[in-house]
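Before anything else, here's the structure in question.
Shown here: the complex without one of its protein chains, the others still in place.
When the chains are written out, they are named A, B, C and D in that same order, and each has its own residue count from 1.
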Amino acid sequence: MPLGAYLTLAALVFAIGLFGVLTRRNAVGILLGIELMLNAVNINLVAFARFSGDLGGILFTLFTIAITVAEVAVGLAIVIVIFRVRRTVEADHLDLLRG
Amino acid sequence: MRVGSAAVALVVLGLPFASFLLLALVRPLRRSAVAAATVSITVMVAAVVAAFWLSWRARPLELLQSPSTTWSWIPADGGPMATVGVMVDGKSMAMCMLVTFVSLMVQLYSWAYLHDEPRRSLGRYYAYHSLFAFSMLGLVLAPTFLQMFVFWELVGLCSYLLIGYWYDRPSAARAAVKAFWITKLGDLGFVAGIVMLWAAAGTFDFWELFRLAHTNGLPPAGMPLIMFLIYLGAVGKSAQFPLHIWLPDAMEGPTPVSALIHAATMVTAGVFLVNRAFPLFMLVPDVLTLIAWVGAFTALLAATMACVENDIKRVLAYSTVSQLGYMMAAAGASAPDAGFAHLLTHGVFKALLFLGAGIVIHVFHTNDVFRMGGLGGQPWLWVPFVLATLALAGVPPLPGFFTKEAILGGVFEAHLTIPFVMLAVTAFLTAFYMFRVVFLAFFARGLGDSHAHHHVPPLMSGVCWTLAALSVATGVNLARQMLAGAHHEGAPAWLPAFSLGLAGAGIVLAWAMYRRGAIDPARVATVLAPLDWAARRGYGIDAVFAGLYRGALLGFSRVVGWVDRYVVDGLLNVFSAWTLRAGDRLRRLQTGLPQDYVYGVALGALILFVLAQWRMK
Amino acid sequence: MSGLAPFALEAGIGVVLLLVFGAGLLARGEDRRFVAWLATTGVLAVGVLAMLARPAGPALGGMFVQDGLAIFAKRLFLAATFIGLLAGLSLTDRVFVRRAGEYHLLILTSLLGMMVLASARDLILLFLAFELMSIPLYVLAGFLKRDAAAVEASLKFFLVGSVSSAVMAYGLSFVYGATRTTDLARIAAVATAGDPLLTLGLVATLVGFAFKIAAFPFHMWVPDTYEAASTPFVAWLSVAPKAAGFVALFRVYFEGAGDRAATWVPVAAFLATVTMLAGNLMALPQQNTKRLLAYSGIAQIGYMLVGVAAASASGTAMVLFYLVAYVFGNMGAFLVVEALARSEGSEATTAFRGLAQRSPLLALAMLLFLLSLGGIPFVAGFWAKLYVFWAATERGLYWLVLLGALLTVVALFYYLLVAKRMYIEPPDRPTRVPVAPTLALSVALCVLGVVILGLYPKAVVMAAMRVASPLF
Amino acid sequence: MIPFPVLSVITWAPFVGAVLIMFLARHSPLAVRLIALLTTSISTVLSVFIFVVYDREAAGFQFYEKLPLVPPLGISYEVAVDGMSLLMVLLTSVIIFAGVFASWTVKSRSQEFYALLLALVTGVYGVFVSLDLFVFFLFYELAVLPMYLLIGIWGSSGEVRPRGIFGWAFRETGVGTKEYAAMKLTLYLLFGSAFILVGIFALYVTAGTGSFSFLELEATTFDPRVQFWVFLAFYVGFGILAGIWPLHTWSPDGHASAPTAVSMLHAGVLMKLGAYGVVRLGMGLLPDAAVELAWLVGGIACINVVYGALSAMAQTDLKYVIAYSSVSHMGLVMLGAATLTEAGLNGSVFQMFAHGVMTGLFFALVGLVYEKAHSRAIFTMGGFGRAMPGIATAFTVGGLSSLGLPATSGFVAEILTFMGAWRSAHPWWLVPAVAGTFLTAVYVLRVTKQIFWGPPSPHFDHLEDARGPEWLALVLLTGVIVVFGLVPALAIGPVDTATVPILTRMVKP
Partner (left out) sequence: MTAEAVAFVGVAVVLLGSSLAVVLTPNLFHSILYLAVALVATGVVFLLLDAPFLFGVQLLLYAGGVVTIVVFAIMLTERLVGRTIRQASRYLINGALLSVAVFAGVAGFLVQAPLAGARPGVSGDLTLAVGRALVGAFAVPLELLGVLLVIALLGALYFARSEP
């Protein structure tokens, strides 16, 4: 398959992830959307690396995956602490700060 | 033509100014009435001496030599833009003598007249007087239009200050402002005119301008407008129709002030202006004709109003307006010398009239002629006044007869028939209304008897007698000249008799109505009801001006003020409020919902994508 | 050891990190504020070291570079961090006392991220440093974890941050794809203007930077986070990461790009326009001083973007100068708010009522900061704005400069409102406002910075020019 | 020349005074005043000194000082005066000197008051003497900003009822309060400075000489398109400060709310700064655009003259009358400049001076009247002349100067403007200019009559005349009005040497 196919696939996944972030009410659900977006990045990177024969993309992917994990960990911790304080993880209820 | 010494002229000019400075700046002097009056009068005496000396030592002028001496006033790159100096020709020397002399007389008279005034403010009075003398002398000595305008406005200022001398009186305060405004209205034309003349000729200097006029160096196209505008200045200052309305009100000032400023000197500045600039006016015959018409009309109009006026000072004021009309008409009829002569003689006897009126006012404490009378037994009071009245009415051998006759002759010669008729009627009316005053104020029985032996300070009557003597002397002198054959060439021979007849008729009518009682004034008034009604109301001209002021000016200003506050500034406030509101609106984008923030990021990214796409192409 | 020279500062921070970590582990008892002192001293020490640092060649195969720009930026980060930590020493909330170890570890890590970011010349390292800088911030924002507002702010920050970094990573992947390398030097060499993939990549990457520097419309986390988080942290947050964002921006978009940098003029100009507009307008109705400063900070970013839009050496230098001025002005303002909030228990602008009569010096300090932010002569901010405008004028961006200058007027409106509260309105009570010594010291440092830069900007301007010119 | 940096001393002496006041005179109001007096005296004496020793034959810029600040960017501290700025410096000195006396009785927080006032004055001096546009701009800002606090703290509020279709906006912005006025003034003027800044930068960039020096820029000929836009920017920017219609509305509110000395300085000097900017930078550097746009400048000036006078007539608050009269007179200033003639431009500069002194006198008097009578409502006052003859006299002199009565400096300025107007490309400008003087006569004399003459108003008693230091202010300002009215050559001599070169550049032979 040509590079374009992979890129398009990644773009689609990216868009779907974004859609998830925009529409899910549950904070955890939003996190999942972010995961999808980062996943798309990885597909892109690997595809580019494969088609250019360059190692950088692979390394980049490795780092991205690790960073993602760190992000998710922190994100989930925030969700938990929010839940503890606010008794909800519905993002729509989190509007103490506005204006 | 004769020219005087510039140095002496400067002395004449400088003396009253020094006196003014002294009185204005040295507070103890100002607060002490005696010292102030002494300084002012002493200086004035010196000025009179200097003025006469100036005239005495004048020498003949060589052909094409300028009678003016000037110094730079407003510098500019290529030589001064405006100059100041003195122009000492026959006219200005004569005016100097008139001004200083009458000023001296009035100042002396005032000392007695204003004896009851608070001492503290007399210093102010004399300071104003000195300033006035300085300004008036500056005006007559001015060698340039600009300098003339400067002093022109300064005499206006003095007039304003002196009319409002009793500023506690609302009417005085109002009259002062009115005088200033109305004359200023004319001065707008004056200043515009001289500026335009400057633009056309490149100079303000009379002598230069005359030379240019002589050599056709002035652009003919703009001249009528320019000269008309300059004439407007004279209209305001010399109380020509329709700007005459300030002069009767100006009588709110102390009577000596009226005598000096609003009769003898300042108001004649307009006439002097036309005379001074006559070589330029000669270029514009249409404007001259207009001047003649307006002058004659003013003369007649004022005379009719004088006939129905009961306030002695206002009668004299209308008479002044009327006589100024005469002088202007003379100038308009290309007989400026006649007008100028009338100016000089009128200056003396009109001052006398006012000062005489001041005496009766002093005696009766009223201005109303119907509440006076019974002074027939005191000739030292009425003789000077009656002499002056006769002079004004035009009875020989008093000076008014000769100068007035010369004016009539000049107008007749210029084939200005209707103005001539108007002036003739005015001559008749003048005799009538003046003798109306004489009969009522001095010789009526009854009302005023209780005051009949009121003490009149000798200083006041002394001044009056001096002026009367001067007037008679002038008249005799003129009569001598006439008999010696200096009669105006070309004027019809019947004119003196006609003129005398008019005066006689007026006197007789007045006698018949107010002395003899043969004709009931009330019946005459009924017969001429519409005229009487209109004349008593000043023909509504005052009302028109008041309406324009209130309705047009103040009303419009209120509209502008409102527009500025609520529209111009309002728009600014709208912009400010919009900015604040925009901030508030935008702030609401910040909903506080986490995902809306992500929308922001996504939208922002999208916009950047689109922008980059668009840039790539 | 010469091989390590380029990393000296990072290594220094690493040592401080370890010390703080160790001290935190060893500490017994509730009061662990000595950790804070340790961290502050450590940062100061590294700061002194940074003053001595000289540019060194690239290391790690060109991945890491200690050039003038990096050193300039690192000095800036260290200064900001020092002031922030110094001010934080006075925090007496229980959580800061007990958890001083975590707090400082997080700040130091983030600082480490910034410093690496300033030196990163490789996409991978860049992204990693970016995240290293960002992730601790999410935690720090919610450090007051009992506070509903703080954790909510933390979540928003995290959410916007991770979406932005996802977009950024996506963009970086395209940059890599278009150029087949992650080395910025090589990218600059290979890149051809108008390559769609590269453009897409750079634009998407810009989203990440825009989030970090809080350009409109990526700014939305800013006001909420600033309002809720602890003030000394916010003071630092409002300047240091933004400075890092700008430096990285210069690296990616300008370094070695030469004339092609101008491609970014319209994009940056657009961002500058909307950011200035939105920031200034939205600050107008604010009643909470921290929110006010947040929006004003967004506007300031807009002005810096004007300098970015100039896409020139002088523009870059002016932004660097602006950042320095901004560090002092903005941090100072936040710290005064902190001082006042501590004594009045309120962060509303009304807390400033009559301050000039209660504590004239504090009021004067605040006035100076506000004037600096407003861009008024003889304080640092004036030169900053002026130089930035100047650089943009050289590009012919007259309209942008005019807009910026006009919006300064809008900005002065809200700055002057605070000044009005301080100077014109009468105080509610006559007592002096007590200020903790360390806080006072940090405010004084900021005042010094603002005034010295205002009176003698030349040294810093020259330094900025020197470090910026090699980029082009 | 003179090695002594006389201009720098003039400029910075008040600033030093401000600093001294802030740090040394904490608790002694008298010391505050004495320091202020001393430092402004230094400036005043030196201003008179340079006015006297300025070499009128040599003309051009004199007392030149230069100190490079940022050489690579072409910024230097470069000061000098020519005939025009010489007069402006003198004006500033006169006004601030009188202002120090006029505010002798400020009660609350006088330390800060004087410090801010002196800082402001430094800005004003700086603008007039700077030859470096950048430093010029710095001083400009310095001259504007202290205004906010000066009005905000020591000002007074009026009442403006929200009316008309924009009433809602009035409610939202708080029109009438001193805070509003202070904010409006400051922001409006800074709004203008934004345009100026862009203009200066544009000149700097397009000239390509890498210098902000006026002298170097003057030697550059700019592209007509650049000239056009930059001139517009300068016109709007400086015009706001000069109070051109319709950007003048800050001025009535600001002046009415400001404390006495601030109104004096602001109306007396700062507005001149705007006009000075238009002439110096607009016409001096952009001659072609100045010619091209003269119709605009002059046309708007005509509106100013008439509109300002009519608005003044409509006011019932004394301070607003004076403030609007400034709008009207600034119209004459701009009109004179727009005529592009020697007479007009000289008249314009002279009008700046004349109006500065006159309006300074007015505001000092209004302040005194307010202090004695605690009222500014014209139509409740009356007959004050009896109790305060000195104030009444000074007010009348000011009024007469304002309506252009000869023997006051106002006349010379007006007549020159008229002369220029009729010789300009648009002779009809003479009509509104002349009409303006009449309208001025109407409202000034009306107000004078109402307040000082006529029967005493029953609402007031225990009025008294000016006292002690207040007299100094009145006598000084009145004296200047008269002396310069009688001997205009004192001022016009040097001014002419400065305006003629500007004109020759504009109207090329």
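The rule is simple: a contact is a pair of C-beta atoms (placed from the backbone, for glycine too) under 8 Å apart; a residue touches a chain by one contact, two chains touch by 3 or more.
Small disclaimer: the values here were computed from a predicted structure and weren't measured.
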Practice prompt. Could you tell me which shown chains are touched by the chain that is not displayed?
Written response: A, B, C
Worksheet item: For the full complex, which residue in C:Arg33, C:Lys145 or C:Lys385 touches the chain that was left out?
Response: C:Lys145
Worksheet item: Out of B:Ala7, B:Ile418, B:Ala518 or B:Val610, which is the one that touches the chain we can't see?
Response: B:Val610
Worksheet item: In the full complex, which residues of chain B touch the absent chain?
Response: 595, 599, 602-603, 605-606, 609-610, 613, 616
Worksheet item: In the full complex, which residues of chain A touch the absent chain?
Response: 1-9, 11-20, 22-26, 28-29, 31-33, 35-36, 39, 42-43, 46-47, 49-53, 55, 58-59, 61-63, 65-74, 76-81, 83-84, 87, 89, 92
Fill in: Chain not shown, touching residues in chain C
7, 17, 60-61, 63-64, 95, 99, 102, 105-106, 109, 112, 116, 124-125, 128-129, 131-132, 135-136, 138-139, 142-143, 145-146, 174, 178, 195-197, 199-200
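Throughout what follows, only the chains that are shown with their structure count from here on.
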Response to the item:
Quick note, more Cb pairs in contact for C-D or A-C? It is A-C
Worksheet item: So what's the Cα centroid distance for chain A and chain D, whole Å?
Response: 63
Fill in: Whole-Å separation of chain centres (CA-atom averages), chain A against chain C
26
Practice prompt. Indicate the residues of chain D shared as contacts by at least two other chains.
Written response: none
Worksheet item: What residues in chain B touch two or more of the other chains?
Response: 580, 587, 590, 592, 594-595, 598, 602
Worksheet entry | Touching residues (chain side chain A, partner chain C) in the complex | 7, 14, 17-18, 21, 27, 30, 34, 37-38, 40-41, 44-45, 47-49, 52, 54, 56-57, 59-60, 63-64, 67, 70-71, 74-75, 77-79, 81-82, 85-86, 91, 94-99
Item to complete: Report the residues of chain D in contact with chain B in the complex, numbered from low to high.
Response: 160, 163-170, 172-173, 175, 184, 245-246, 249, 252-253, 307, 310-311, 313-315, 342-343, 346, 383, 385-386, 400, 403, 405-407, 411-412, 415-416, 418-419, 421-423, 427, 430-431, 434-435, 437-439, 441-443, 445-446, 449, 452-456, 488-489, 492-493, 496, 500
Response to the item:
Touching chain B in the complex, chain A uses residues 18, 21-23, 27, 30, 91-92, 94-99
